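For this view, one protein chain was removed and the others were kept in their places.
Each chain carries a letter (A and B) given by its place in the written order, and its residues are counted from 1.
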Amino acid sequence: MHMADALISPVVGGAMWAVTAGVAAYSVKKIGNDLDEQKIPLMGVAGAFVFAAQMINFAIPATGSSGHIGGGLLLAILLGPYAGFLAMASILTIQALFFADGGLLALGCNIFNLGFYPCFVAYPLVYRLITRRGYSQRRIFTGAMLAALIGLQFGSLSVVLETFFSGKSELPFGTFVMLMQPIHLAIGVVEGLVTAAVVGFVWQARPEIIKRTTSGETLGSISIKKVLAALAIAAMMTGGIFSWFASAHPDGLEWSMYNASGKEELAAPGGIYHTLAALQERLAFFPDYSLKNQQETNTFAVGTNESWPTVNAGTSLAGLVGGVMTLMLAVITGCCIYMFKRRHKTSGV
Amino acid sequence: MSNMTTSLYNIRLLDELAEKKTIIHNIHPLIKVLTTVLYLIIIVSFNKYELSELLPLIFYPIIVIALADLPLMILLKRMLIAFPLLIGIGLFNPLFDRSTMVELPWMQLSGGWVSFLSILLKGVLTILAALVLIATTGITRIAAVLGMLRVPRIFILQLLLTYRYISVLVEEVGRTVRAYALRSRREKGISFSDWGPLIGHLLLRTIERAQRVYHSMCCRGFTGAYHTGSVSRVRTGDVFYFAGWGIYFMVVRFINIPATLGSLITGVVR
Partner (left out) sequence: MSHHIVLVNNLKYMYPDGWQALNGVNFEILHGESVGIVGANGAGKSTLLMHLVGVLFPNEGEIRVGEVPVIKKTLPLIRQSVGMVFQDPDDQLFMTTVYDDVAFGPRNYKLPEEEVEKRVRSALETVGIIHLINRPPYKLSGGEKRAAAIATVLAMQPDILVMDEPSTALDPKSRRRLIALLRRFTHTKIIASHDLDMVLELCERTIILQKGKVIIDGPTGKILADEVLMEKCGLEMPLGLQGCPVCGAKKLYKR
């Protein structure tokens, strides 16, 4: 699933952009060191291939439905993690620009969810681990299947977390997870089957293509330690950012903590919460986390159905009237420009 | 099948629109990118219950679309494609947030509905902004902007190559799938046993093509670095364009124009 601009907050969008840009910069550096410039056109053309392949409908056996692939894992297997990640980033950028898939601010989230996990988690830690001792159809199948499943589970969890910390959706964390993970399990099965089928075929027809990626380049030597370290850093960064939110935005976390432990005090707003809240008030550019809003969400989380303090029939009506006026004005402006341009054209001719 | 044709059509249409020569098209691409980014940040910075506050932001796409001669209906149709997701996620808001928030003489609206509408409106505005950007700038100039913003050249080249070969490969994939469909009994989709060979063959052809592209690049002196041409300089008019919208966005961000307008009118009526 693509995250949409409308569902994220500036901080989540910005943080994910920063993390993604970091991973991309690191990948570019890695590829630059590789000195295998032959890979550059392959990245581009393979990216376009995955873009086109995403439009193929695969009939899923025994269900009567059909699915398609995301392709992150396929790109990682074909190009290695670094080039695969960049190719995925290009695809998602083009989709965001031309197809309104996701959005420009959510692009960081989308590249991370659909590029980072398949390339830097599923590929090295699952697929490579399974195929490390040599290839066979069975190993390729198991590796691709497990990698696709795990990559997509991470990705969808990531979507849930990003939506949740953005605070635009009221979907409780637990419900959202329960919705997303099973769906992505099914999507993962399709992704795994297609990837396994393709990789298996290519391995049989041109084994050197599959082997080259793994042996030639840094992948063979991609140390699991390094990946884990990168993951840890990413986790710490996101964790840090998220915990900042969590303290400032206790409703959802409290909800899930409450469910998990049955105790509410776990998320008790302590001293840190107050200092952060005060800090936020000063930086109130991000109003989702303004104090006023928190009080509201707090009361909601506790479960009282108190109405929002600012509800007032007068302001509501004024808001509606003003809103309609604004819209009308906007439409009139647009029409005026059109008319003006048309007259300009006809008078010019 | 049909979505392949649509996506090709879509890319071609946006490319064609980007070739127009209007005031908006002539604005420096960097300025357009920055304006779009600022606009998007302003939109998503609104709190989930702010609905009327967002409305004045619609002036931006409307004015730009009108000035740039873009076909409004087609852009709106493109926009609708992204809507199912927003509705799917957003519809939970009215379910979970039932506290009354808006009170009108004849009806009440819960906070959930307000935040749902706010998500939809944000969807409209953000999607339009992205479409308007690409329809008035085009991928080549966006790539030049990325170069100005110090994005590594390798990534830019790669992005352009992907973009370039989408139309080639979508057609190739389309031909293959059509040839498959003509010889298979199935109504839709590709049956499981054929996944590997069909996609695999396409992939092998793709790899060979990439090889040839690489050779043709090498024959013209490619050594791994990509050199973009120079981009024109930012003019004073461009700066004013950015400043104008920037000030307007800020005003909208900090002053609730519709509410002020509305209370003025309701006050007069009373």
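Here is the rule we go by: a residue touches a chain if its C-beta (ideal position, glycine included) is under 8 Å from a C-beta of that chain, and two chains touch if they have at least 3 such contacts.
Note that the coordinates shown come from a computational prediction; the quantities given were computed from them, not determined experimentally.
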- Contact partner of the left-out chain, one of A:13, A:41, A:67 or A:103: A:41
- Message: Among B:86, B:102 or B:139, which one touches the chain that has been omitted from the display?
- Response: B:139
- Per the touch definition above, residue among B:163, B:195 or B:242 touching the missing chain: B:163
- Item | Positions on subunit B where the hidden chain makes contact | 12, 15, 19, 139-140, 143, 160-161, 163-165, 167-168, 209, 212-213, 215-223, 225, 227-230
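Here is the rule we use: only the chains that are shown with their structure count from here on.
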- Note on the structure: Rounded to the nearest Å, the gap between Cα centres of subunit A and subunit B is 16
- Query: Along subunit A, where are the residues that touch subunit B in the complex?
  - Reply: 1-2, 4-10, 13, 24-25, 28, 31-32, 35, 37-38, 40-49, 51-53, 55-61, 66, 78, 86-87, 89-91, 93-94, 96-101, 103-105, 163, 167-172, 175, 193-194, 197-198, 200-202, 205-206, 209, 285-288, 290, 293, 300, 305-308, 311-323, 325-327, 329-331, 333-335, 337-338, 341
- Where on subunit B does subunit A make contact in their complex? 3-4, 7, 10-11, 14, 36-37, 40-41, 43-52, 55-56, 58-59, 62-63, 65-67, 69, 78-79, 81-82, 85-86, 89-90, 92-93, 95-105, 109, 111-112, 115, 118-120, 122-123, 126-127, 129-131, 133-134, 139, 142, 152, 154-155, 157-166, 168-170, 172-174, 177, 186, 188-192, 195-197, 199-204, 206-207, 209-211, 213-214, 217, 222-224, 256-263, 265-266
